[in-house]
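What follows is a single structure, written as structure tokens, with notes after it.
Take a look at chain A:
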Amino acid sequence: MNAQAGKALLIRGARLIDPARGIDAVQDLLFVDGRVATAGAAQPDQIIDGSGLVVAPGLVDLHCHLREPGQEYRETIESGLDAAAHGGFTTVCAMPNTDPAMDNRSVVEYVLRAARASARARVLPIGAITAGRAGKQLAEMSELADAGCVAFSDDGSPVADAEIMRRALEYATGLDLPIIDHCEDSSLARDGVMHEGWVSTRLGLKGQPAAAEEAMVARDLQLAELTGGRIHIAHVSTAGSVDLIRAARARGVWVSAEVTPHHLTLTDEAVLYGPGGTTVPAYDTNSRVNPPLRPENDRDACLRGLADGTIDCVATDHAPHATTDKQVEFDDAAPGITGLETALALVLERVHDGSLTLMRAIESLTASPVRALALDRFAPGIGSLAPGSPADAVLFDPDERWTVDPRTFASRGKNSPFAGRELRGRVIATVFNGTISYSAGRLVTAGPSARS
Partner candidate 1 sequence: MTDRTLMSADDIRRASVRIAHEIVEETRGAGNLVLVGIQTRGVPLAQRIAAAISNFESVPVPVGSLDISLHRDDLARRGVRPRLHRSELSASVTDMSVVLVDDVLYTGRTIRAALDALNDYGRPRRILLAVLVDRGHRELPIRADFVGKNIPTRAEEQVHVLLTETDGRDEVLVHLQEKI
Partner candidate 2 sequence: MNGGSGLRPAALHLVETNHSGRSSATDRTPAAPASPPAPEGRRGAGVEAARWQHRHVLDLDDFGRDEIMHVLETADAMREVLARDVPRVPALRGTTVATLFYEASTRTRASFELAGKVLGADVINVSSSGSSVEKGESLVDTVRTLQALGVNVVVIRHKSSGAPYLAAAHTTAAVINGGDGWHAHPTQALLDLYTMRSHLGEIRGRKVTIVGDIAHSRVARSDIWGLTTLGAEVVLCAPPTLLPAGLGRRVSSEQEEVSLPGVTIEPQIERALKGADVVMTLRLQRERQQAGLLPSLREYSRRYEITSERVALAAPHALVMHPGPMNEGVEIAADVAVSAQSHIEEQVTNGVAVRMALLYLMSRESGA
């Protein structure tokens, strides 16, 4: 059980990287009573040897599908938060496309209760924009906010009607909460199962063009400008979207944006070649995702956008699916990638290849997501390791090589296009609320053993 009261945990000698304070130095990190304490404030009950490892604030995911209530065959809150802990995450924002949708207080409370019971990570719920996510009528956002929602989204679906989006932005401004949009023009994207381009032609699959995302990004930015509202663009995937966001921000529009690790790594060729890189078309359903994987220049533009801050942060869009959802014809396969357990390593790949600095990489998973949605109003200090912040941290080895094997995932979703891929960068331990929520089993500790 959680015996944080009175407990002191010391991580000794790790390289502490805290982008919120611009710190990158080897120093001890002490947690007391579930908070970061100044060094030496108490005698540690437990000491973790962090030499050779990096310790950073617990990762924060703005975009996570926990599937419960309603789709427990894909994931439960417990398995999802377990996966989060495995991936180094201590806070996840849960998207409302559950069944029933999170468009009313009781579903929000259900989710928060289950999260507290699991005690593996913090859940910050995202409420629906429209009732039932049907896009017709605003949901009772004020009630959702009171219940604990930190933002609103109909994710999974776009808000197709511009007038509804306009009113949502205006209304949410009154609550001082952001609207997160899944930007996809329904008519342009209709029936498209992957990016429209040479690969979709080669495979005989109907595609959706980049314009389907960009047209709606443009619309949302205009509406944010019109209303003075706060818009967060979910899972940006195209070069055009990055340009639109950059220009809008320059004009003073209140916009933030996120990108997924898979959109920073893979291209639409993943559908053709699969993780194994076959010569026979793979029709890899684990590479089917919305927004779809795009060609190289889009991927590279998103990476540059993340590096220069146009895109604020990385969010996993963790979308676990069952085998029955994926082991079907491509046209029928559910879109989505299980992402919590590979996110950090994939972002670190971009550090290894020089596209991102380590500081920026960690920032994109910690301080930046918090800033983008102003989350420290709900959990002061998260995304940072300043004294007084929550005792949430990830301890990782930035160079350790490992091979992705979805069968070993804590998530019920094994739908990863990275199966068999060798990655560099591995979570060794995750601390949530002063307790070790995940350990790779190789911690060198002293003192009473922690729950691992």
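In picking the candidates, the idea was that all candidates are chains of the complex that A comes from, given by their letters.
Everything that follows uses one rule, which is that contacts are C-beta pairs under 8 Å (C-beta built on N, C-alpha and C of every residue); 3 or more make two chains touch, one makes a residue touch a chain; residues count from 1.
The structure presented is a predicted model; accordingly, all values stated were derived computationally and were not measured.
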Task: Could you work out which candidate touches chain A in the complex, given the options 1 or 2?
output: 2
- prompt: Okay, in this complex, where on chain A does candidate 2 touch?
  reply: 196-207, 209-211, 239-240, 267-269, 272-273, 279-283, 295-297, 324, 327-332
